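Here it is, the structure in full.
Missing here: one protein chain of the complex. Every other protein chain is in place.
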Amino acid sequence: MTASGPGGSIFDLGYQSYTGPRLGRRSAVRALFSQTIRACFGIGRGGRAKIAPFGLSALAVLPAGLAVGFAALAAQAGPAGGAIENASPIRYETYHGLVAILIMLFCAAQAPELFGRDQRYGVLPLYFSRVLTRPDYALAKVFGLMLALFAVDIAPYLILFVGRVFVAPDPATGLAEEIAALPRFLLQGVLVAGLLGGIAGLIAAWTPRRAYATATIIAVFIIPPIIVAIVAAQTSQDLARALVLFSPGDILDGTNAAIFGSIPDSPVVASVNLPGWAYLAAAAVGIVGSIGLTVRRYVRIAT
Amino acid sequence: MTVMTPLIEVTLRGLLGRRRTILLALLAGLPVLIALLIRVSGGRPDADRILDTLVVRTVMPLVALIVGTAAIGSEIEDGTAVYLIIKPIARWRIAAAKILVAAGLTAVMVIPAVVLTSLLLGRNDMTTTLVGFTVACFVGGSAYAAAFVALSLFTTRALLLGLAYVLIWEGVLSGLLEGTKFLSIRQATLGLAAALGVDVPGEPLAAGVSVAVLATVLVGAFALATWRLARFEIRGGD
Partner (left out) sequence: MTASPTAPAVVAALEVEHVSRWYGNVVAVNDISFGLGGGVTGLLGPNGAGKSTLLHLMAGLLAPSAGRVLVEGASAWRRPEMYRHVGLVPERETVHGFLTGREFAALNARLQGVADPAGAAARAIATVDLTEAADRPIGTYSKGMRQRAKLAGALVHEPRILLLDEPFNGMDPRQRLHMMTLLRSMAAEGRTILFSSHILEEVERLADSVLVVYAGRLAAAGDFRSIRRLMTDRPHTFTVRSSDDRRLAAALMADASVFGAELVSGHVAIRTADYDAFTRALPRVARDGGVTLFEVRPTDDSLESVFSYLVRR
């Protein structure tokens, strides 16, 4: 609509306002959730952002890949090969010990990016002035991180699983042999992703500066097991028994042993002799608690 | 030489912000706290174990990492490094000042913890433990700090890389591959402690090799930092 007068003119540039349907809150949450997962792996940002997540994921699946390769070769070698394969240190129940530290590094690398950047650049008001509520934001971020961690955690187990099914004399028997492990490692994966992701997210939400967040996350994961080991070796078992349930690394070691019915990696966890359900309960409390505290942080943050 | 003083001062003041100091104090105080706990609960005194697992393997590299990557890394990240670079100061002086502060701060944090833990939980060989671990942590901590200062001049993700080195390489891999034991500052530190009489579990690195490794890291980090500072580029805004 062009209008002109003696003093000036307004030109019609064809601007139109959007009159179409507006996707609601659920869409917004889903968009943030998927963006969080992509950010975990550095997708959508330059190559440098992908080095840490993909590097760590590659390291995590490497032993599984190797194990499947050896199993395939061993199957060719007949019964002697079977003996070798059974002696392999890379199995479902031992894999947690191999992969735990990598998941912890993954958390330390990515959680500060997910939770810290929005705070540091002051874009939280942009999010909160939308149909997205504050708990929505926090939950979408936390669950995004957890899902990404879950994927990285179970990838090697899946490779082992599929590999062993096909290496068996025929897939049907292979499946029957291996199927018992499937719900087990899925459950352990949920606990690992939930506990480590929840704690890392909580720390990152409270510590916007990247370096501090990374250092604190790593400290919280690797220091408690050492302290528990010292306390167990040098003081009473009761004290160690209480402290063990405050150490995320040991809790997950305990749940792994409980789920697979195996001997725990950590000698402390083995000596402390707590029933399996204690670890599972501690993990559950840790997961729910950290999610709750993270939501609380964002509900009360000043923008 | 007097130009080093302001460099050291401004680096120290920058490093000892409230949050960072609290984090460092917590980390350094942890071994002492545990030692106190054990002492008070009448547990078995074994300073060596705490000093080995908690200090040398964990607290010392973490403190050196936080301090070393921030000594010049935080200035590069927030853009204040330029004010040090556009000065007529030889690049080796800048490198030396940064490494001195990082190593010194690491020592100031870690050594008292070592001493207190040894005093609280030492056995009959307490003097050996105290002296052995003090010297080893002084040299080893300085080596870590120097290495991380140099690393922070090459990448903005020095903290993460340093963590991966300490946790993955020193923690897992070099344990698996026997031949690479000498490529680990941790093993060199423990080897030095063993050479001074401390009872270190496993097979520690030989004394000569340990000293050589630590010296190489210290000198190499200083040389690398100087080299890199001379060629350090700072991009403009647009």
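Brief remarks follow.
For reference, chains read A and B in written order, and residue numbers begin at 1 within each chain.
Note that in this section contacts are C-beta pairs under 8 Å (C-beta built on N, C-alpha and C of every residue); 3 or more make two chains touch, one makes a residue touch a chain.
These numbers were taken from a predicted model, which means no experiment stands behind them.
The chain not displayed here makes contact, within the full complex, with B.
The chain omitted from view is touched by exactly one of B:T21, B:S41, B:T80 or B:T180, namely B:T80.
Listed for chain B, the residues touching the missing chain in the whole complex are 3, 5-7, 10, 13-14, 17, 78-80, 82-91, 230-231, 233-238.
By our rule, only the chains that are shown with their structure count from here on.
Between the CA-based centres of chain A and chain B the separation comes to 30 Å, rounded to the whole angstrom.
Interface of chain A with chain B (complex): residues 52, 59, 101-102, 104-105, 108-109, 209, 211-212, 214-216, 218-219, 222-223, 226-227, 229-231, 233-236, 239. Chain B contributes residues 19-20, 23, 27, 30, 34, 37-38, 41-46, 49-50, 53-54, 57-59, 62, 65-66, 69-70, 73-74, 157, 159-160, 163-164, 167-168, 171-172 to its touches with chain A in the complex.
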